[in-house]
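Inspection log for the structure reproduced underneath, given as structure tokens.
A single protein chain has been removed from this complex, and every other one stays in its place.
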Amino acid sequence: MSGRFRAPSGGRVDRAKPVRFSFDGQSYQGVAGDTLASALLANGVHLVGRSFKYHRPRGIVTAGSDEPNALVGVGADDAHYTPNMRATQIEIYEGLVAESQNRWPSLRFDVGAINEAFAPFLSAGFYYKTFMWPPAAWKRIYEPLIRRAAGLGRAPAKPDPDRYTQVYAHCDVLVIGAGPAGMAAALAASATGARVFLCDEQAEMGGSLLSEKTAMIEGQSAGDWTAGALAGLAARANVTLMPRTTAFGWYPHNFLGLCERITDHLAGADPKLPRERLWQVRATEVVLATGALERPLVFPDNDRPGIMMAEAARIYANRFGVLPGNTAVIFTACDSAYRAALDLKSAGVAVAAIADLRAAPGGVWVDRARAAGMEVREATVVTGTTGRLRIDSVNLGKLGPDGRVSASETIACDLLLTSGGFTPSVHLFSQSRGKLVYDEALRAFLPGTSVERERSVGACRGIFDLEAVLNDGTAGGSGAAEAVGFAGAAGRAFAVDGDSVGSDGFIGVTPHGGDPSRTRAWIDFQNDVTENDVKLAIREGFRSIEHVKRYTTTGMATDQGKTSNMNALGLVSQTLKRPLPQVGLTTFRPPYTPTTFGVFAGQSRGDLFDPVRKTPVHDWAVAQGAVFENVSLWKRAHYFPKPGEDMHAAVVRECRATRQAVGIFDATTLGKIEVVGKDAAELMNRIYTNSWATLEPGRIRYGVILGENGFVMDDGVVGRMAPDRFHITTTTGGASRVLTMMEDYVQTEWPNLDVWLTSTTEEWAVISVQGPLSRKVLEPLVEGIDLSRASMPHMSVREGKICGVPTRLFRVSFTGELGFEVNVPAGYGRAVWEAIVAAGHAYGITPYGTETMHVLRAEKGFIVVGQETDGTVTPDDCGLGWTIGKAKKDFVGKRSLARPAMMAGDRKQLVGLLTVDPKTVLEVGAQVVADPNQPIPMIMLGHVTSSYWSATLNRSIALALVRGGRTRIGTRLSVPMPDGPIAVELVEPIFYDPKGARLDV
Amino acid sequence: MSDLAIRENSLGRLASVIRNIPSATLAVLPDTAKLLFRGRPAAVDVAGRAFGVAMPQEACRFSARGGRTAYWCGPDEWLLQAGGEASAALFASLDAALAGQSYSLVDVSHRSDAITLSGPEAAYILNHGCPLDLSLQTFPVGMCTRTIFGKATIMLSRPAPELFHIDVWRSFASYVWQLLEEACGEFA
Amino acid sequence: MLLIPCPHCGPRAELEFSYGGEAHIARPVDPASIDDDSWVTFLYERSNPRGVHAERWRHLHGCGRFFNVLRDTVSDTIAASYPAGQPRPALSPDGKGTKR
Partner (left out) sequence: MQSYSAFSLFRQALGGHAGWQRQWRSPQPRTEYDVVIVGAGGHGLATAYYLAKEHGITNVAVLEKGWLGGGNTGRNTTIIRSNYLFDESAALYEHALKLWEGLSQDLNYNVMYSPRGVLMLAHNTHDVQSFKRHVHANRLNGIDNEWLNAEECKAFCPPLNVGGAMRYPILGGALQRRGGTARHDAVAWGYARAADARGVDIIENCEVTGIRRTVNGAVEGVETSRGFIRARKVGVVAAGHTSVVLGMAGVRLPLESYPLQALVSEPVKPAFPCVVMSNTIHAYISQSDKGEMVIGAGTDAYTSYSQRGALHIANHTLDAICELVPMFRRLRMLRNWGGIVDVTPDRSPIIARTPVPGLYVNCGWGTGGFKATPGSGNVFAWTIARDEPHRINAPFTIERFRDGILIDESAAAAVAH
């Protein structure tokens, strides 16, 4: 048998399929269809966890996602371990391994329970009042202690190997919750042809009908009707049924996050399957059918294992065939617990007594209970319970008309069921920003005015009678389809044979007559918040419910107060004598239930975290053993080490080869924009600091772009291909920024200009061939282009062919040597690159990477945007004042340059730095000061922006931005480092071939 | 020297190791000539006549004729595609026809590569990175649009109910391909 | 994730767009002629309203066009979407749509 407490028949589990699992190392048997909670209960296990603060023994309270107590860790190994799972939601499978949490060394004997002894000191917010002395002890002693004591389960210790996926989906009507209301809504909406999604967080759809034994719908049992309804829905092509799928978050414009659990319930799941899937659903209309949650009654010692929600016990009995105890006492403020009592009794549980808070309970359910021989105690409350690891008795008290409680009797039992009525699940409605309205009669907050296109149906809007629920669901489903625009939604009336259990209930702490400072009535089980804690908070001035929440932590645990918030609210209302709606609720936030990080991250891991952009030459460089670096999304070859070389050696070799012979560099990642149209030159004039009107077709100019704030934003060379056509290059990281900015001006400021922009970054592969022998290498490869000095001077561009394919050949140099940038259509990039390498073989052509590129340009004093500039640098600051077209009236950023501070004399300016000891290489980012011996805080004059070993010059070089730098050239400053100051001389920021003679060849 | 260099498709290598699944099949489309045309209204008709396919005026639609396709990209922007043609010649002929107009024509033949995704699960697979409603009602055959797929921009078009074309910039192509394969994973 | 109506392509997910800040802030025709105070107004000062905000979006991963939207910054409700360059439409009294 699958446990001592399994009824011989009944329920929806499959007794023919035993399932073995382990809990805290002990092996148990359940059956297919069990949750971990039902299987444990079937085996008589009630103690399943320890509470957060006091390590109190705790048992299973609910049968659903609202469970506050039964949190366990699941997973056979570290990589699959998941803490804080609710036993009530875990479907068991063969080999499931679960363990209890927050206890040591064992659940039954937990050292942490010593906290109980200190409970009097651990009142709400106690830590704010102590641990302040001596000040140093907080960090070293108190805080580590507090941290270790807190925290529930343990974090997984190995990387999670499972897959998670994310899908966007659209539907006309999304129905959340597949109880009677949701099923009826889905039936009605889908009948119109609307695309309908129906999701439910549970493994099985049917909601409350799954545990309904007596009511008949349209002449069928609830179970049969449910099966029929679901089969009907499944047969409709326009319906998607989504079990095990929690709608956890509602985001603006009817965008909802749904988490589907795919493999957690399977033993040896197919590894192809993702563990969970995030459905990101845009729904035209949403129907909320999320039901209602039963509310516990709060009384002294209400937290012992064996104290359970009445409805949960009914679910265990009716749905799982499990008897949660032998002898039950029931404490209720409503009729539904009578129904539970009757169902339990018929399943074989003895009902010792029903204590009803109400003065004169009556009606069909009460009559039936009495008729079944149950003793109903009117105006009776629970004043306390006993039992260490499981409840063994209940103290009852008589509630007088004056509110006083007088002791009456003690009853032995191993099960105490409570019900304080139902709280409609308005979480998602509230997330959608709809306003809640308090209904005095129902004692509940109900959905009021909608903000999004949604409607609530059934118990989640306070409709509890099954027939009414079904009809409400139908109306809601039809209404939603109609609102989408589907006609023909037909009304339908369901006939239900069954009795309503009404809507009585109680909110707050039940009267118990005990001394509030000695009794402990638990409001929030998981966070161990008691009646006294809340009262203390109020006494201390925490009057807002938000303050009470944060001071006591009520409602902040992993259940987010699903069962406790209303009682906390009720207690505040009782204590402050302020009507409940005036106290108000705390804010509902996503997720509805805790949701795995992995499913939010989805596929974005490793190489799919961000696109890896590679150039056409990439694979060639890989084959050459290049080391790569990330530059924005791109992979760029950083250097090309030969066997045995480190970066330094490789770079020295690459630099020498380029300066002395010829080097080849992949510049494909540079951004490129084609600017075309009659007004192309006019736009260029307005965007760039330079003047473009005079640039002849076939010539190239270096250009600078500022933000409208006057700071350097990007730079690059621009070729004029034709009077109405420019080929812009930008920095690798700046490409999209520049294009976006230009588009902005073209579209919104100057729409009358006849000019269009096209990104051509990816159209062209750019092969930079640099060095005195570069012309010799290229000459034999080109067709229709005369590379000679006379015909193709520095800073010119020609169109023709190379290796038989079209090229835009730029004669430019970022190295200071004779150089060319060969642009070819990207698909040819690799072939042309290899052809050039082959042709250059005889000349010692050497591939070089970004590091060598940086050294060579630094030797020439060329800036790199983002290195010499940082968003606070003007063109003049970095030595680019010369690019500003003096005659230009306006360009983007010009006006900002006229602001006082932009013209101040002591701005940081670009200079060269030479260390007095030529062997010392400065560190980029090091600070420059006048006097290294001044006291801290020092006056810093600037910082090193670039610094390299120059093989060409056989010494170190650096660039720096230094306050009033240009006037300091020739003087010495200092770079104070932790191990001593480094003396530097300020020089012009150009170290090599200052006249540019090597370019003019 | 005039050896014609060999054109490389950025997806060549990935496509050669594909595991095909019937519910969603990935393949690489052959290279085509692609020009991006933009212009003032007057130029649009001229371009359409010269190209032989009128520029679709309806947003997010493409029209095709005789191997040539014009995709609407924006209110003044079309992608002109010509299978099996040399882009230079096409460029020259359009450019000549458009003389005197206000327009821009840019050869983007190599900027992107293209993927086909076909099969009954194609839309579902695409929705792993694309936020569009891909039902036939809202994304009918004949529709095209730029959109996103994961963290990449793509140009998506639907030539047949269970067939999508994805045109994607070269350096993003392998990312898009891999993400599609990852999404196909549960069917593999 | 907002659903933003592009005047050209129709409603699309926010992911396809980039935000462009407050709308209707025209760059001065002749920046050189205005004083620092006026320039800073153009450059930086924004109305930042709690309520309806005229703002720019660009359908970056779509048709590429900039356009304007009237969005309530408290409820996120979008009341209107119109091409760049057009004046701000008047809202209907309920604030939910434009006046017709």
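So that you can tell them apart, the chains are marked A, B and C in the order they are listed, and the count of residues begins at 1 in each.
Heads up, the rule we're going with is that contacts are C-beta pairs under 8 Å (C-beta built on N, C-alpha and C of every residue); 3 or more make two chains touch, one makes a residue touch a chain.
Worth saying up front: this structure is predicted, and the values here are computed from it rather than measured.
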item	value
Contact set of the excluded chain (shown chains only)	A, C
Hidden-chain contact residue, picked from the options A:439, A:482 or A:610	A:610
Full-complex contact with the absent chain, from A:280, A:318, A:823 or A:909	A:280
Contact footprint on chain A, counting only the chain that is left out	52, 79-84, 120-121, 123, 126-133, 135, 138-139, 143-144, 146-148, 150-160, 162, 164, 166, 249, 251-252, 255, 257, 278, 280, 433, 515-518, 532, 536, 539-544, 546-547, 550-551, 553, 558, 560, 587, 589-591, 594-598, 600-602, 604-607, 609-610, 612, 629-631, 709-711, 866-867, 870-872, 896, 899-902, 923-927, 929, 936-938, 940, 943, 976-978
Touching residues on chain C - with respect to the absent chain	1-2, 14-15, 18-19, 21-22, 36-37, 39-41, 43-50, 53, 55, 71, 73-76
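Just so we're on the same page, only the chains that are shown with their structure count from here on.
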item	value
Pair sharing more residue contacts (C-beta pairs) when A-B is set against B-C	A-B
Euclidean distance of C-alpha centroids - chain A vs chain C, Å	28
Centroid spacing, where centroids are CA-atom means, of chain B and chain C in whole angstrom	31
Interface hub residues of chain C, defined as touching at least two other chains	1, 13, 60, 64-65
Multi-partner residues of chain B (each touching 2 or more other chains)	77, 131-132
Chain A to chain B touching residues, read off their complex	163, 165-170, 195, 272-274, 280, 282, 603-604, 607-608, 610-616, 633-634, 674, 676-678, 754-756, 758-764, 780-781, 783, 801, 803-806, 824-832, 835, 839
Chain C contact footprint on chain B (complex, rising order)	59-60, 73-75, 77, 131-132, 145-148, 153
In the complex with chain A, residue positions of chain C that touch it	1-3, 13, 18, 20, 26-28, 30-32, 34, 36, 39, 43, 56, 58, 60, 64-66, 75-76, 78, 84-85
